[in-house]
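Note that one protein chain of the assembly has been removed; the remaining protein chains are unaltered in position.
A and B are the chain letters, set down in written order, and residue numbers restart from 1 in every chain.
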Amino acid sequence: MSTFLGMPATRAGRGPSPDAAPGTLGGVGRPEDPLHWGATFPHAAKAALANEQLRRNLGNATSTIRSKRARVVGEVPDWEALRDAGSAIKTDVMARLPELLEALERNVTARGGVVHWARDAAEANRIVAGIVREKQADEVVKVKSMATQEIGLNEALAEEGIAAVETDLAELIVQLADDMPSHILVPAIHRNRTEIRDIFLERMADAPPDLTDVPHELAMAARAHLRRKFLSAKVAISGANFAVADSGTLAVVESEGNGRMCLTLPETLITVMGIEKLVPTYRDLEVFLQLLPRSSTGERMNPYTSLWTGVTPGDGPQEFHLVLLDNGRTKVLADEAGRSALHCIRCSACLNVCPVYERVGGHAYGSVYPGPIGAILTPQLTGEKSDLPYASTLCGACYQVCPVKIDIPSILVELRAREVELAGSSPDAADRVWKAAMKAASYAMADGARFRRAARLPRALRAISRHGVIRRLPFPGSLWTRSRDLMEPPRQTFRDWWAEREDDR
Amino acid sequence: MRIALAATCIADAMFPQAPKAVVTLLERLGHEVVFPAAQACCGQMHVNTGYLAEAVPVVRNHVRTFAPVADGEWDAVVVPSGSCTGSIRHQQKMVLERAGLSSEARTATAVSARTYELSELLVDVLGVTDVGAWFPHRVTYHPTCHSLRMLGVGDKPERLLRAVEGLELLPLEQAEGCCGFGGTFSLKNADTSAAMLDDKVADVVGTGAEVLTAGDWSCLMHIGGGLSRGGTGVRPMHLAEILASTREAPVHPGDRQEVAR
Partner (left out) sequence: MSDARTEILSRIRTALGSSTPEPGTVSTAVPREYRSLGDHAPGAAEVLDLLVDRLEDYKARVHRVTAADLPALLARLLAEVPASSVVVPAGVEGAWLGALADVEVRTDSREAPLSATELDGIDAVVTAARVAVAETGTIVLDGEPDQGRRAVSLVPDVHVCVVRTDQVVQTVPEAVRLLDADPGRPQTWISGPSATSDIELDRVEGVHGPRTLHVALVS
């Protein structure tokens, strides 16, 4: 394919950067490519770090959810066994994906659903828009869905004159503020209650004028705003958390009841789902419905989970379309080392424990998939050169909490190796400098005698040290000394000391 | 026991007081320490930065140098670093296999099976927690990410510290949070690294400790640099340096022991 995501192959403008703040509400705007927007990670991170409000919002939110998760995970005596099972089930799914997708299609069709296949975002958007047009609807209600974020469905529908109304509270906040989600589970995590109140007052026509920033009041304003839309919508669009191959059952996990409204009241339901979201059997849900809520919202169980199979006569939507989306997933699948990124069940536990995410937030990643999982998923989905694999200290906190045991640090290292390969022919000066430095270091560090000489080199820096530390170095050493001192190198390396000691014996 | 010391490249060149302390400590406990001079580096920096091809000669050199432990010439290899031990245990085999060096990959596995981070060696292999140390100072301990999560050393370092006479161990807030070093992360994402460092420095200062200790000089170099820049007066010291200190031969906070033998 010569185009990716249905976007032009060249991407002159990468969309707004997080430090630009169009509009009074500080939304970052809707980018052209939901998987690749904004400034480079280090630049976007720098801008985010300068935003004290953002850092406070993120710090509070992530520490709250971390402790909630830890508490409810600690309650489960067989948590590790559940993780082992979840990981193995997903490995099995990937290995048998064609067979399982065909089974899902067969079972959904047998129960009155219609299955569509979409190679990329443009094709998925065309399919969905076509169905909505056929229903002569100019407004659809939506359940929060990462897949539809990833393909920019709302924007595609808008071009067809169809208004997509996000009904999840956080998605509504993001949509009203002309913003982008910054978290997989809590898209408006970067906003505090006061900012949300201001967004509602400015952008929600029926918001009570005396609205305060008490979360309960804000939630009630959203309830009132969306109620009429739920009752009158003809078409709803959702994603899916799980699809059961052997029964054709789809599952959506949610909290507010907006999901149930969308999945139940409209006549027509369209579900867009990545091809990796399968589980082989209905029984496998007993694993994931334990792993997901505790890992994501830190609840023993989320308030509502809806499961449906095709069409149930007389109950719920009487027309059901399932759109199976590739959009780069088969590229991820092709890489044996990175394949397990597709095991992700979008719980976002890795975001909440990531020390990098906690400080820079989701927008810095320039993708609808931020955080550690985004850093491995986004570059694999796009296949493009990316700085996201370096947006991690490899501290391993993500791997430790992942409910399906995706070894994110190891995949990050694999992807860094791929970046190095991609940079091999790069004209970029920084890439060439890194390469030269790494080659030189490799030479010096592959032999004891050579290293003996190399290890003495830092001693020269003693000339510029004062009180045992060096406070300022020229570039690139300045990258270090800008924020911290360098401790004075020793007069004698360890190995020279050892050699002397041996001689003395 | 006859124990081979992998000093780590960074400590060898920049913080020799740590491997020296390992020698002092293990000899005091009655063990023989050897330092195979052909060693240089475990290859972690190259691997974690994605330069796998460049990592191959570095990893090969490490594996060849320490191969005798697999044949029983030494009883164990000790590494005063959680992240280097982690790389030896979890990355070296992968690097060699990708380079098609399957026989050396097998050697790497055999070597890594007898390679221990310092606290693992002391507690698990040598079976000691009280190493007879004396260090009358207020100390806080930062569990480095790789020792904590890649190796799972758990509370071994703290058990060792608690057994040190005179030492007051002060709890560190958000101890398990990464300090922001991350090897080349500290250069490639310098601003984020600095933000993480600020938080760690604040938590360390908040303990009221005189000394910050950890099992990795790489992280200590980073946090120590921040502690120094902030004028906090808190001294970074490797766990080995504290455990090496005795009444007879006390080690003082920040003392490099440049002339000590």
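The rule we apply is simple: contacts are C-beta pairs under 8 Å (C-beta built on N, C-alpha and C of every residue); 3 or more make two chains touch, one makes a residue touch a chain.
Given the structure is predicted, the values throughout are model-derived calculations rather than measurements.
Colleague: Give me the visible chains that the unshown chain touches, in label order.
Modeller: Displayed chains contacted by the hidden chain, ordered by label: A.
Colleague: From the list A:R119, A:R133, A:R203 or A:R471, which touches the chain that is not on show?
Modeller: Hidden-chain contact among the options goes to A:R119.
Colleague: Which residue, A:L307, A:A337 or A:L473, contacts the hidden chain when the whole complex is considered?
Modeller: Missing-chain contact among the listed residues: A:L307.
Colleague: Can you work out which residue in A:E256, A:D447 or A:D485 touches the chain that's missing from view?
Modeller: A:E256
Colleague: Which of these touches the unseen chain: A:A88, A:A423 or A:A437?
Modeller: Touches the omitted chain: A:A88.
Colleague: Since one chain isn't shown, list which residues of subunit A touch it in the complete complex.
Modeller: Counting over the whole complex, subunit A touches the hidden chain at residues 57, 60-61, 64-65, 68, 77-78, 81-82, 84-85, 88-89, 91-92, 94-99, 101-102, 111, 116-119, 123, 167-170, 173, 186-189, 192-193, 196, 215-216, 218-220, 222-223, 226-227, 230-231, 244, 247-249, 255-258, 260-261, 263-265, 275, 280, 282-283, 285-287, 289-290, 293, 297, 299-310, 312-316, 324, 326, 330-331, 333-334, 336.
Throughout what follows, only the chains that are shown with their structure count from here on.
Colleague: Which residues, counting only subunit A, touch subunit B once they are in their complex?
Modeller: 41-42, 45-46, 49, 355-356, 359-360, 387, 389-397, 399-400, 410, 413, 415-420, 434-435, 438-439, 441-448, 450-452, 454-458, 468-469, 471, 476, 479-480, 482-487, 489-495, 497-499, 501, 504
Colleague: Hey, which residues of subunit B end up touching subunit A in the complex?
Modeller: Answer in residue numbers: 7, 9, 11-17, 19-20, 23, 35-41, 43, 45-52, 54-55, 57-58, 60-61, 65, 90-91, 145-146, 148-150, 176-178, 180-197, 221-222, 224-226, 228-229, 236, 254, 256, 258, 261.
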